[in-house]
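Single-structure report; data block below.
Only a single protein chain was left out; the remaining protein chains are all shown in position.
All chains are identified by letter, namely A, B and C, in their written order; residue positions are counted from 1 within each chain.
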C-alpha cells in the first residue's frame, strides 16, 4: 500500500485528537508504523505551528495553509479549523489536488457546502467528513441490522445530543457562540453529529418542523467581566422530522442539558423490532425483536443488550472487549479515509453526506423562523 | 370521620382496579375496614352488574346508573365508563348532589369538559380526576423539589409515554380505536397521563406545536377477519410545548413504541438542577444539583438516585421500601378524594385540571392539522 | 369453592400486610368478595386485638391465640408473631386441625423446624411458608426457564440481600437484635428470603462455608440512652455454597449495606445461558442465551430484559404491565395457600422447604464458628 502523508490544518483540541488518531492507526490495523505520516502542520501563527510540529514530530510547519497545499510530499489535508474557513481551505485544497478530510459541520451554510461538494467532485479528490460517531461498533451493527430489515417498517425514531456546557449564565462568550465563526449554535455543533447518525441509519430526511431558541441571550465578554455581548446562535434545538416513508421522528439538541456530559442517544421503532443506543454505554446496542417467541406466563421478548465492541473490518489488534472511546472511533473514521485513497474507492461519510446534514440544519433554522414544516432536498 | 359510600359506574378493567383500591385504603391509612364502602355498582347490562356486585361484595346493582344516583346511601360516584359517557353521567351526578371521581380523560372535547367543570362548581360537589400517576412518591417528591426552587429557572423538559399495544397490523379494531367512543387516540389515552404529570409539575402550557399520525390506518374488524375498518384516531403524537416562562418542552406519545410495556418518563432541566423519572424504576427519582461541590480531579456532581417509596401523609402502614405499583397509586388518588369530601377541602387533581389537559390535547390536534403553533388558554 | 376463614395471629407490620393481601385476593382472581374472610384476630394484648379487629373489620378478637384455635369458624391460621413463638403456635394449631400459614423463618432452630414439619404432616393439615419473594412473576419465569433446561449445566450462582437498616451505631436495640426472640440476625431475617429463592430455583444446598459477623456489637438500649446492650446476632453473613452437582455459589447477606433499601438480587450462570434478577427492577428478568446467533462483526447475543409482569395462573384481572410490588406477591403467596386448602393439594413453599432453609442457616452458623465447610442434610 502506498504511504499516506497528511497535512494537518488547524491544531486546536480537535486537531490534536486527529493527530493522535493517525498515530494509533498502524497499531489498530497492523500496518507499518511509517505507513501514515503527518508531514506538515499549518496553524494561523508561526509559534503555534512550531509547537504543533514538535508535539507531532514532523519537520514542516507554517502559518499559511497555502504553503502546505503547495508541497508535493502532502497527499491529503485534514481540516480542523473553525467552520468559517472550511469552504476556502477545501476549495484551495481541491484545486491543489489534495484529498480532504474535514471536520463537521461541512460549512457555514448550504451554498458553501454545495460548492465544496462540487469542487471535490470536479477535482476528483477524495473528500470525507469527520462524522466519527458513525464508527462506534454499535452503530455499525445497527446499520447492518437495519439493512437486513431487522426492524421492518419504521414507525418512528428519536435522537438526542445533550451537553451542559453552557448552562451557567456566568460562562463568558466564546467563538462557539458567534455565528460569524460557526454558522450556527448547538444545532451545528452537536446537532450535526446526531443528525448524521440518524441520516446514516435511516436515510434522507424529507422535512422538519423545528424550534430553535437561545435560552441565555447575553453573556459576559470575558470571565469576571461585567460587560456583556449578545449570543446570536441557538443553544437548544428541538426538531420533528419526517422521512420519505412517512416515519416520524423527534430530535433533541441542547447545550443546556443540565447534568449531561455527552448525552447522545437514539431509538428506532419498527413493526418487527426496535434499536436503542446510548453513548453512556458505548459498547452496547440494545435490540428488540418481535419475532422472539412469546409463550404463556411470559415470553422471552425484551430488549437485548448486545455486546458491540471493536471488531472492525481489517482490524488486526485483538478484540479487547472494552469500551470503545472517542479516540478509537476517530482512528476508524480516519482509517476509512486512508483506505478510500489507497483503494481509489468512494468515501463515506462523503461531502455529499455533509451537504445533506447542512440542508437539514438549514431547514431546521428556517422552520424555526416560520413555525412550520420545511421540506428538504434529497441527497441522492 | 364520616363513612364514605361509593357508587361505582362501570366495571371493566379499570373499574375493578378502583374497587380493589377502595378496599385497600383502610389498611394503608389505618382506618376502620368499614369506613369506605362500595354501596352499589352500575353497568350497562344486568348480568354484568350482578357479577360485579358479587365480586365487590355489595348489595345493590343496576343496569341504569340513574338508579344509583337516586339512592340516598351513595355519597359519591366513581365514573369508570368509556369517555363518551363521562359528560352525561357527571352532569347527572352533579345534579343529584353526588361527589364525583372520574377516569381520565375528563371528556370527549373541551366543550364537554368546560360544562362538566362548571356543573360541579355550581352544584358544589367535590369532583376529582383519576390522574393516578401523580401519586407515585417520586412524583410527589419532584413536586416538592420544584416548589422549593431546586431546579431554578427551567430551561427545557421532556415527557414520554410509550406503549406497544398496537404495533401489529393484525390486531383488530377495538373501542379504543374509535373516535366516537374515545374522542381521541394515543393522545387522549396515554397523552392525558404524561401531560397531566408535566402540568402538575410545571404548571400551565402556553402553546403547542404537534404532529399526530395514524401509522396503521386500517385494521381487521375482528380477529382473523379479512374485512377491515378505518382507524380514525391517532396512534402517535409528538408535541413541542412552550410554558409561559418560555421554557421549551418535547413530549412523545405513542402506541407504536415497539418494545415498550409502560414506558413513561420525564426530565426537567433548569439552571440550578435537573430531575428525571422513569416508570421502569418507580421507586426512584433522579436529581442533579449544580450546587454540589465540584473539585479538581472530579467533583461530586452527578445524578443522584433518590429512594422515593411510600411515605404518604397520613399513611399508617410501615414504609415497606418497596416498589410502589399501580394499585397503590390508585389507592392514594382515591384516598385524596375521600379526604377532600371528609374535610370539605378542594380536590386535586380537579375537573379544572382535567379541563386544562383537555385544552392541551385539543390544541395539539388543531396544531397537527394546521402544522403550526397553537396557543392554549390558561387554567387559572 | 368453599369459603376460607382465616384466624390471624399477630398484627404488627407484617400482620397488617397479610390482612390487606387477603382482602385483595378476590379482585386479583375474580372471586366473590366474601370467599375469603378474616374471621378473627389474636394479639398479645386485648387493646391491640380490639384495634386490629376494627381495622380488619372482623367480629372476633382475643389476647390468647388458643381462643382463636378453639373456634369452629376458623379454617386456617396465619402466624405473624415473632420467631420464638412460631413453634408453639404451629404445634397447637396442628393439634387443633387448623391449616397453617407461617411467616419466615419457620423456627428458632432446626430442631423446632423439624418438629413443626412432622406435626403438620401428622395432623394432615396444610402448612405453608411466607416466602413471598418466590411469587414475583420474574421468579416464576426463572423457575420455568430453569426447569426447561435454559441455562444448561449450572456453573455458579450468586445471591444477595442487602439492607442498610442498622448502619448507624446510634440506632438502639430492638427485638430484631435479640437472639432469644429471633433465633438469628441478618442471616435469619434477610437470609431466609434469598436462600429460599436460590433453593427454589436451584434445589438443595449440599454444603456451605460461611462467615457471620456482628459489625456493631453494642447499641443503646433506647434512643438517646447512654446505656448500651450487647447485640448477640449477626448483622452480616457471607456464604459460599455448593450444590450437589458441584456448582459453586456465593451469597451476601447484610443489614449494613450502606445505601441499600431492599437490595435483593441473584445471578445464575450455566453453560447454555444465564439469568439475572434484581428487585430494584421487579418487573424484569434478564436472560442470556448462548444459542442466540453470533455472526461476524457482532452477533445478537446479549442479556435480554424480559418483561415479567403479573400473569399469574388463575388471575382474572387484566395484565396491567406494571411493577409488581410487595403486596401483590404476598397476595399470590396467600392465594396459593388458599388453593392448596380448597384443592386438597400440596403446599409450596411447604414447612419441609422452611426446614431446609433452617438447615442451611444452621450450617452457616456452624461453619462460621469453625471456619470450614459444613454439609447440609438433603430436603428430599
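As a convention for this text, contacts are C-beta pairs under 8 Å (C-beta built on N, C-alpha and C of every residue); 3 or more make two chains touch, one makes a residue touch a chain.
Because the structure is predicted, anything quoted here is derived from the model rather than measured.
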Which of C:191, C:257 or C:349 sits in contact with the chain that's absent? C:257
Determine which one of C:266, C:288, C:326 or C:351 touches the chain that has been left out. C:288
Omitted-chain contact residue, chosen from A:6, A:19, A:127 or A:333: A:19
Contact residues on subunit C toward the hidden chain run 151, 155-156, 158, 167-169, 209, 211, 213, 215, 236, 238, 240, 246, 248, 250, 252, 254, 256-259, 269-271, 273-274, 288, 290, 302-303, 371-373
For subunit B, enumerate the residues touching the unshown chain of the complex. 137, 140-141, 144, 284-285, 287, 289, 292, 296-309, 311, 313
On subunit A, residues whose C-beta touches the chain left out of the figure: 13, 16-17, 19-20, 23-24, 26-28, 30-34, 54-58, 261-262, 279-283, 307, 309, 317-318, 320-328
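Just so we're on the same page, only the chains that are shown with their structure count from here on.
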Looking at the contacts, which chains touch subunit B and subunit C alike? A
Give me the residue numbers in subunit C that touch at least two other chains, ranges are fine. 307, 309
